[in-house]
Structures are given as C-alpha cells and as structure tokens.
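Excluded from the complex is one protein chain; the other protein chains are retained at their positions.
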Amino acid sequence: MKKVLVVGASLLIMAAFFGMIALNLTFGSPKTTDMDDYFLRNGQELTGSNNECTAVVFDFRGFDTLGESTVLFCAIVGVGLMFRKMQGGEEYEDE
Amino acid sequence: MRMSKIVRTAADILYPAILIFGLYIVAHGHLTPGGGFQGGAVIATGGALVIVAYNYKEVTGWLKKNVLTGQEVSGLVGFIGVGLLALAFGQVFFFNYLVGSGSIFGMPVPYGINPGELNTAGIVPLMNFAVGIEVWGGLTVVILYMLSGLEKEGC
Partner (left out) sequence: MIEQIPQILVLLGLIVSAVLTFHFKDLLAATLAAGLFSFLISLEFYILQAPDVAISQAAIGAGLTTAIFIIAIRATKRFEGEGS
C-alpha cells in the first residue's frame, strides 16, 4: 500500500513537472531568430549546398564537426586498448 | 558459432546493397538529408550484419582490422587536411575555398528551390567523404573488437 502511494506520488510530481514545461513551451517560435534567418537566407549562396543541415554542420560549424570526429577517434582508440589488455598479451596477433 | 545458411546468404546478398546505399548517402550529403556520419553509420550496419552472421575467422578474411583502422586514421587526417588546405589559398582554417571556383565541386550555385547539382558546394562533399570513411572504419572496428573477445570460444 505504501509502495503504491510512493510510486503514485512520484508519478504525479513528474507529470506535473513535465506538463508544466510542455504547456509553457512555444514550439517552433523561438525568441531571437537573427542567426537562424541569416543562415537560412544566405547559406545556399555562401556554401553552395542545398541541404542546410550539412551546410551548418560542415561549414558554419566546422570546428564542432572536428571535435566530434576527434571524440569518435578517441573512443575507438580506447575500445582498442581495452580489448588488447583483455587478451593477456602473448596470443594477441596484430592482424 | 556461425548462424544458419539463410542468414549467411542474406548477409552476402544484402552487404553490397547496404554499401552502395551508404555511399549514396555520403556522396549526396550536400543535397539530400544525410551526410558523412549517417552514411558511415549505415555502412557500418552492413558490416555488423556480416560480422554477426559469420564467425571470427571467416570475418577477418573479409574485413581486416588493419584496413579499418587505416580508414579511420586517414579519414580524420583527410578531414583536417582539407581544412588546412585553405591556408595554401591564403584563407583562414576551414574556409570554403572551392565554392564557385569552377574546379572540382565548384560549379556556380543555382539559387533558390532547385533539384540540386552534384558538382556544387565546395569542400562540403570532400569533408563528407572524409568523415564517412572515418565513421565507416571506426564503427566497424568497434564491433570487430567486440567479436575478438570471443575468439577463444570458437564463436
């Protein structure tokens, strides 16, 4: 009985929290749109790419993509090091 | 442990199709939704299908760890190299020096709503290819490393 009460109360609090956020959000109309408008108006001319997402990711925000690639590289180097250690050394062939 | 003949045959047939679809997503990254990361992840899914269907010894005949790691490294180096090449043109790092120049990927841009031309967008397709090759090698070699932990049990 007590468990049900606790679960119900926590669910109610969570529903109130997310409901309040969802009701106060105005979807699709942010307050300041200067930078978005600049990208949408001039992106095709400046980068020559029809896909605006790729234009932003690879051209306007190129350093972001550089960091993402570096993070992926470091993660895979870490996975490689982890499995190299698990093999015990002598019978791990470098193929 | 290898899976049944149905799974293996389906993996054999589906792998080239997935490869071509991923390369299409990479190559058309500046025209249609997608890009380097998404296309590389799609190709890595095809590699994962082959890896799950066969056992370790048969897979390492196809997918070599050296090749995949080399792809990963060369993708990252190529990505930085394309950015650094802007310094040779007297511009800043990551400047789009190829757009509208008339050389490779440098066709004048059709402005407004248009079906798209593959030969546009300057360095964006080159960077797409670099990131696609990197993600292809990287995500495939992660699953290959996972499988190499099972090698002793004959899986």
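A and B label the chains in the order they appear, each numbered from 1.
Here is the rule we go by: contacts are C-beta pairs under 8 Å (C-beta built on N, C-alpha and C of every residue); 3 or more make two chains touch, one makes a residue touch a chain.
All figures in this text were calculated on a predicted structure; none of them were measured in a lab.
Asks: Among B:L76, B:L98, B:L126 or B:L139, exactly one should touch the missing chain; which is it?
Replies: Only one listed residue reaches the unshown chain, and that is B:L139.
Asks: Could you tell me which of B:A44, B:L68 or B:V82 touches the chain that is not displayed?
Replies: Once the missing chain is taken into account, the touching residue is B:A44.
Asks: Mind pulling the chain B residues that touch the left-out chain?
Replies: 1, 25, 33-35, 37-38, 41-42, 44-45, 48-49, 51-52, 139, 142-143, 146-147, 149-150, 153, 155
Heads up, the rule we're going with is that only the chains that are shown with their structure count from here on.
Asks: Measure off the straight-line distance from the CA centroid of chain A to the CA centroid of chain B, and report it in whole Å.
Replies: Each chain's C-alpha centroid was found; their separation is 20 Å.
Asks: Inside the complex, what are the residues of chain A that reach chain B?
Replies: 44-51, 53-55, 57-59, 62-63, 65-66, 68-70, 72-73, 76, 79-80, 83, 86-87, 95
Asks: Of all residues in chain B, which touch chain A in the complex?
Replies: Its residues touching chain A are 29-37, 60, 64-66, 69, 72-73, 75-76, 79-80, 83, 94, 96, 99-100, 107, 109, 111-112, 114, 116, 120-124, 127-128, 131, 134-135, 138, 141-142, 145-146, 148-149.
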